[in-house]
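Each remark here refers to the structure printed beneath this line.
What you see is the complex with one protein chain gone and the rest in place.
Per-chain residue numbering starts at 1, and chain names A and B are given in the order in which the chains are listed.
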Amino acid sequence: MHTLSLREMTQALQKQQLSSTELTQHFLNRISNAKTLNAFITIDEQQAMAAAADADKILIRGDGKPLTGIPMAHKDIFCTQTMPTTCGSKMLADFHSPYQATIVKRLAEQGAVLLGKTNMDEFAMGSANESSYFGHVKNPWALNRTPGGSSGGSASAIAANLIPYATGSDTGGSIRQPAAFCGISGLKPTYGLASRFGMIAFASSLDQAGPMAHSAEDLAYILQAMAGFDENDSTSINKPLPDYPAALNKPLTPLRIGLPTCFFQPQVDSNIQQAITDAVKVFEQAGAEIVELNLSMQPLWVPCYYVIACAEASSNLSRFDGIRFGYRTPHADSLIELITRSRHEAFGIEVKRRILTGTYVLSSGYFDDYYVQAQKVRRMIQNELQTALAQVDVIIGPTTPTCAFKLGEKITNPTERYLADVFTVAANLAGLPALSIPVGFSAGLPIGMQLMGAHFSESRLLNLAHYYQQCTDWHQTRPNDERGFT
Amino acid sequence: MSTSKNDLKKIAALAYIEMDSNSTNQLAHDVGAIMDFVEQLRGVNTSQVTPLLHPLDLEQRLRADVVNEENNVSQLADIAPLFADNLYLVPKVIDIGK
Partner (left out) sequence: MSWETVIGLEVHAQLKTKSKLFSAAPTKYGAPANSQTSFIDAGLPGVLPVLNREAVYMAIKFGLAVNAEINDLSYFERKNYFYPDLPKGYQISQFQRPIISNGYLEINTTHHIGKKVIIERAHLEEDAGKSLHEAHPVYTGIDLNRAGTPLLEIVTTPCLFSAEETIAYLKSLHQLLRFLDICDGNMQEGSFRCDVNISLKRKDCPQLGTRTELKNLNSFRFVEKAIAHEQLRQQDLLEAGQSVLQETRLYSPATDTTHSIRTKECENDYRYFPDPDLLPVKISKNDLAQVEMDMPLLPNQIRADLLTNHSLLPEDIEFLLSSPALFRFFKDVQSKTHAPTKILINWLKGTYSAALNEAGMTFENPLVSVDHLASLLNHLTDKTISAKNAKAIFASLTAGADDIDALIASIGCQQVDTEEGIDEIIHAIIANYPQQAADYRAGKEKLLGFFVGQVLKQTKGKADPEQVNHLLRKYLA
């Protein structure tokens, strides 16, 4: 049951060959046998079964939509009213949001069956899911390795077939990088396509919500349900959505693929480079033209991203002060103690690093040289990418320079880990859509390939990814779970 | 450029995060490393460039002036750490008029 694609599940449910109740119970069983992965922060079996029963009623009536009755999970960054929303942090460990995120509402309206909330790096800050207050998540392909972050829980759960799909969030690669590490597919949409209302903010001008699943086809259906204008989000785009599933099987139009030379530097694992080259050949065989790109701004992507992300985060996290919600220190005699101690006791070290860095770059005397400068560099980065995307239809490269890191690796310099985001942050800086799909293995660990396109080119990206997934079967490979994940 | 402990204490004060001596050392080192890493941005010639505030070139939408909210006080009370008589409670603030 858990190896069915989303479309197959939908068909089976709508033909009543399968019920949502059976499907949900099946996945709940798998989840309870995979506790070692620690992919979930909250599971609510009762709610899930009740939602499945409701979905079954709808399906029997013949009113089912593509996602009706299909079990799923939300990354614990999305506010849900029926389960806690912790954001992977002690600060919100007991937080029960009185409202729900727009994308939670939209998927619920589609009849999605919510099983629980997935584990994540604290406040979405991290690339290894090692900073969660609720413990680190394991990669089902190798239990001594990270699944990536910050949407590590979602990626791990999907890869291990504990759920067919989940939502994630992506600020600098947090959907794509774990998708790559776990051998699944994940999409960060164009900035503004998916509503941020109810998605706990990390860096507001970079954050986007997106789907994670086994294939581009699955992603198309989920994106269709999630995306679209939301009047509660001022940065939400008011444009009608195209039909993403319908665009999947359109024939490949004459295609120009941009391959940036900087994506193939020596720092990139040689097996990864080979896998990308092989993957690109699939498109070449269909008549695609390859254009070599020189993205001279690339070395500045990561530093530019960190200045902006930390600056925005330092402000977004100021609301956590122990007064209206969340953690409050039990011992404080003055107001200052209440706020400073609550934040000290409830924020993890990575969050503190970024808040302090962000405060620094916004502070008087540094603001122009760092923050404003970074915003100017950001424009230069966007200009260069948009110029490139005028010459080519899609920019392709590895999602990450290496495969999944080992768990518990000692890091002396925090910026070492930041370089894991080297290929992914550009899409966030420029607001461009980008997805990652599996294209092979290196020593048993999955390799992800990134496709990045112009604003609002999701249909094209999904179409290309789908084409590739018709010609190959990397996306259908699953980790060996005969020994289970217990 | 390294971040001295004094610098870090000032930033921590602005960010309202309490520091003990361990965290001060660790974070001074870490923030210093990050600042060193981003230093390379300063070498870029941006004299002809305007800052990019949003990835897409859009304008703020305006909302009609209509009241559309109910009294949420019981929901706010439910999630508040300390709340009584419809008020959030904090240690007494001695002064600071605004």
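One rule holds for everything that comes next: a contact is a pair of C-beta atoms (placed from the backbone, for glycine too) under 8 Å apart; a residue touches a chain by one contact, two chains touch by 3 or more.
Everything numeric here is computed off the predicted structure, so don't read it as measured data.
Asker: Given that one chain is not shown, which residue among A:5, A:47 or A:204 touches it?
Answerer: Going through A:5, A:47 or A:204 one by one, A:204 is the residue touching the chain not shown.
Asker: Using the touch definition from the top, which of B:6, B:25, B:50 or B:72 touches the missing chain?
Answerer: B:72
Asker: Touching the left-out chain: which of A:109, A:231, A:278 or A:369?
Answerer: A:231
Asker: Just the residue numbers, please: which parts of chain B touch the chain that's not shown?
Answerer: Missing-chain contacts on chain B: residues 14, 16, 53-54, 58-69, 71-73, 76, 82, 84-93, 95-98.
Asker: In terms of residues, what is the contact footprint of the unshown chain on chain A?
Answerer: Within chain A, the residues touching the omitted chain are 78-79, 85, 87, 92, 95, 97-99, 101, 196-201, 203-205, 231-235, 311-312, 315, 317-321, 323-326, 335, 339, 359, 362-364, 367, 371.
Everything below uses one rule, namely that only the chains that are shown with their structure count from here on.
Asker: Across the complex, what residues on chain A touch chain B?
Answerer: Within the complex, chain A touches chain B at residues 95-98, 190-192, 205, 231, 234-235, 237-238, 299-300, 303-304, 306-307, 310, 314, 318, 321-328, 332-341, 343-344, 347, 349, 352-353, 355-357, 359-361, 363, 369-370, 372-380, 382, 413-415, 418, 429-432, 455.
Asker: Name, in rising order, each residue of chain B that touches chain A in their complex.
Answerer: Going by the criterion above, the answer is residues 3, 7-8, 11-12, 14-20, 23, 26-27, 30-31, 33-42, 44, 46, 49-56, 58, 60-61, 63, 72, 75-76, 78-82, 88, 90-93.
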